[in-house]
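Removed: one protein chain of the complex. Kept in place: all other protein chains.
Labels run A and B following the written order; every chain starts at residue 1.
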Amino acid sequence: MAKLTILSDRCKGCGLCVEVCPKKVLGFDKKSLNAKGYRPASAIAPENCVGCAFCARMCPDCVITVER
Amino acid sequence: MAKLLMKGNEAIAEAAIRAGCRCFFGYPITPQNQIPEYMSKRMPQVGGTFLQAESEVSAINMVYGASGAGARVMTSSSGPGVSLKQEGISYLAGAQLPCVIVNIMRGGPGLGSIQPSQGDYYQATRGGGHGDYRLPVLAPSSVGEAVELTRKAFDLADKYRTPVIVLGDGMIGQMMEPVELPDDGESAREPESKPWAARGWDGSSPRAIINSLYIDPSVLEQHNLALQRKFAEIEKAETSFASERVEDADLVIAAYGTMARIARSAIRMARAEGLKVGMIRPVTLWPFPSEPFAQAARTAKAFLTVEMSAGQMVDDVRLAVAGRKPVHFYGRTGGMVPTVRDVLSRIKEAV
Partner (left out) sequence: MAVVFEKSRSLTDEILTYCPGCTHGIIHRLVAEAIDDLGAQSSTIGVAPVGCAVFAYNFFAVDMMQAAHGRAPAVATGIKRALPDRIVFTYQGDGDLASIGMAEIMHAAARGEKITTIFVNNAIYGMTGGQMAPTTLVGQVTTTSPYGRKEELCGKPIRMSEIIAQMDGTAYAARVSVHDPRHVMEAKKAIRRAFEAQRGGEGFAMVEVLSTCPTNWGMTPIEALKWVATDMIPYYPLGVYKDSSKGAA
């Protein structure tokens, strides 16, 4: 079991993390917008996270912290 | 203090070393080559850096880096090279970085000639690069004064966090004269502490950011207003000139650098013939000593500006005299130097 923390207000919704996640943990919350007007990424299947940190390594805005 | 016989360029270089300059970045161009040559020999002896850059553009940006890191730093060049440096000089002025830039002027425009000139007066006194800024410009008229003003240039640069220009003509650079250099004991000074410099951030104070970019126009305007306040302070405190026999003069000559020496000889001859002629010699070209000219306009009948240019400083003299008396001009360009006889005949026409 691993844990992702996403600073949603700093996310620009680029989707790089969603693209590289091997376990389909990440997706977009289609209902919410952040303060900057972007649709932030969020953990839609957190139970599948293995803590590989691919998402964090690809995030251009350093919004993801990974714990395992 | 022993007197030494030195070439102007070498004396400027040695004066810089004794003012604590330990970084020099330059590029060859006549007639200032003795400055980088001298520095290449002396800097290793005093544990400093001499680096011949790939261009004037690079040299001035190396100055930016070393100055931003807190070093006392100098570069030197002549007209065409100083034009190349203008981008960097504007950045230095914007980022408020102290340094000394020596321009040993040659004939222009373009590649021009390698003979003495004063054609870079506008460039030096109006900032020279893009944007609203001025730089202190010091104009020596002897090798001894070049030594004194080089030292002063470093002190002004640090005091006001600004680039300072030492503006000499080719004759000042090339002539040999006896000079007194301050001895090492008195002058091997550590530069004052520069808390704003980028030397590594230990977290105890805000990070150092050396920068001239202010993307928000209202912030940039504030920055510009702060710069203008600094320039006003420099104008108030640092204006310098020498006046000679102005009190009873009917004609006041305005001349700087080597031209002032030629004018002095002409004045001596004119006085011998009974003509009442004096001279105001600006030592700082910016800030320009307007006040003594305004004063002299009350008593003198006319002014004569003599320059090795097509007429540049004459504009500042006219601004100072403000139409109260006629301001005549005599100058030669391209490396041609007015003779004493030439100046004397112009004096006779103007009186």
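Here, a contact is a pair of C-beta atoms (placed from the backbone, for glycine too) under 8 Å apart; a residue touches a chain by one contact, two chains touch by 3 or more.
Everything numeric in this text was worked out from a predicted model, so none of it was measured.
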| item | value |
| --- | --- |
| Residue touching the undisplayed chain, where the options are B:G203, B:P217 or B:G274 | B:G203 |
| Residue among B:Y38, B:Y91, B:Y160 or B:Y330 touching the omitted chain | B:Y91 |
| From B:L4, B:A69, B:I114 or B:V340, residue that would touch the chain that is not displayed | B:A69 |
| For chain B, the residues touching the chain missing from this view | 22-23, 25, 49, 51, 53-55, 57-59, 61-71, 73, 87-88, 91, 95, 198-203, 207-213 |
| Positions on chain A where the hidden chain makes contact | 2-3, 10, 12-16, 19-20, 38, 51, 53-54, 56-62, 64-68 |
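Rule of thumb we're sticking to: only the chains that are shown with their structure count from here on.
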| item | value |
| --- | --- |
| Whole-Å gap separating chain A and chain B, where each centre is the average of the chain's CA atoms | 59 |
